[in-house]
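A single protein chain has been removed from this complex, and every other one stays in its place.
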Amino acid sequence: MESTKKTIIVFSGDFDKVMAAFIIANGAAAMDDEVVMFFTFWGLNALRKDAHVAAPDKTFVQKMFGAMMPRGPKKLSMSKMNFAGMGPKLMQREMKAQNVMSLPELIETAREQGVKFIACTMSMDVMGLTKDELLDDIEYAGVASYLGEADESNVNLFI
Amino acid sequence: MESTKKTIIVFSGDFDKVMAAFIIANGAAAMDDEVVMFFTFWGLNALRKDAHVAAPDKTFVQKMFGAMMPRGPKKLSMSKMNFAGMGPKLMQREMKAQNVMSLPELIETAREQGVKFIACTMSMDVMGLTKDELLDDIEYAGVASYLGEADESNVNLFI
Partner (left out) sequence: MESTKKTIIVFSGDFDKVMAAFIIANGAAAMDDEVVMFFTFWGLNALRKDAHVAAPDKTFVQKMFGAMMPRGPKKLSMSKMNFAGMGPKLMQREMKAQNVMSLPELIETAREQGVKFIACTMSMDVMGLTKDELLDDIEYAGVASYLGEADESNVNLFI
């Protein structure tokens, strides 16, 4: 029988694209598919804790990236019609009115359903993100690990 | 024999990305592949009719989204070099000079070739788009339906 495993590279940190990634991931997990999400570049921001985390060893540029990039799902911007941050709030309100889960709920549900979260270590190094700044209990790996998962999957998306 | 079915998630509403999606879809359909396009988020704008459609039951936010989002393929913006709307017009002109079909023609051809169009009902709810506002004779479904199609396909793209 063919595999029904899915992989999703979450490259984007846009609120709407991260939403789409988690809706697909949760949908597949609900159908008992194995799902692996590989967070890289801006997508890592979806995994950031919202509190400031001390990171004394960062270079100036890494500190700057860290300060300017959004901390977690509640801080992400939309790729269109962001309206200085009002866009995600308005969309969340419509989502709630339509009984669609919020992004933090989608992330929590994905974890409960056993979706595997992998943070790209090379991107973490370049952007200066430390493990302490990201959600607890996720995995850390590089592109070879992603490719190994993708080789076992029948649907592989780059978002 | 392995399936040659293709699925394309059209998440973006950028003129250039929607063009790319339809060029791939038409190319695959011309090779007798089954093709499913799943329109979600901004991608739904490519399916909008250009006329205003009365929708009295919309919330204020849904009306605002509806008024600000482009109505159909002729109104889409480019992801780069949009030049306040001149970009798509210039690109259409070059496309015509090079005998490349326009976006409305590509959409029409895809329909004639039997490409299946599915509008994501959850996105329609959140953005407040009604069936009356979208092209006639398309299908409406959710992520589970997309995943079912993707499981039967050998190429699955997110655009």
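A and B label the chains in the order they appear, each numbered from 1.
Throughout what follows, a contact is a pair of C-beta atoms (placed from the backbone, for glycine too) under 8 Å apart; a residue touches a chain by one contact, two chains touch by 3 or more.
Owing to the predicted nature of the structure, the values given are computational and were not obtained by experimental measurement.
S.K.: Which of A:Gly27, A:Gly87 or A:Gly128 touches the chain that is not shown?
M.R.: A:Gly128
S.K.: Kindly state which of the options B:Ile23, B:Ala55 or B:Ile138 is in contact with the chain not pictured.
M.R.: Only one listed residue reaches the unshown chain, and that is B:Ile23.
S.K.: Would you write out the residues of chain B that touch the absent chain, in ascending order?
M.R.: For chain B, the residues touching the absent chain are 4, 16-17, 20, 23-24, 27-28, 30-31, 33, 79-81, 90-91, 93-95, 97-98, 100, 154-159.
S.K.: Could I get the residues of chain A that touch the absent chain, sorted low to high?
M.R.: 9, 11, 13, 40-42, 59, 61-62, 64-65, 68-69, 122, 125-128, 142-144, 146-147, 150-151, 153, 156-158
Throughout what follows, only the chains that are shown with their structure count from here on.
S.K.: From the C-alpha centre of chain A to that of chain B, how far is it in Å?
M.R.: 25
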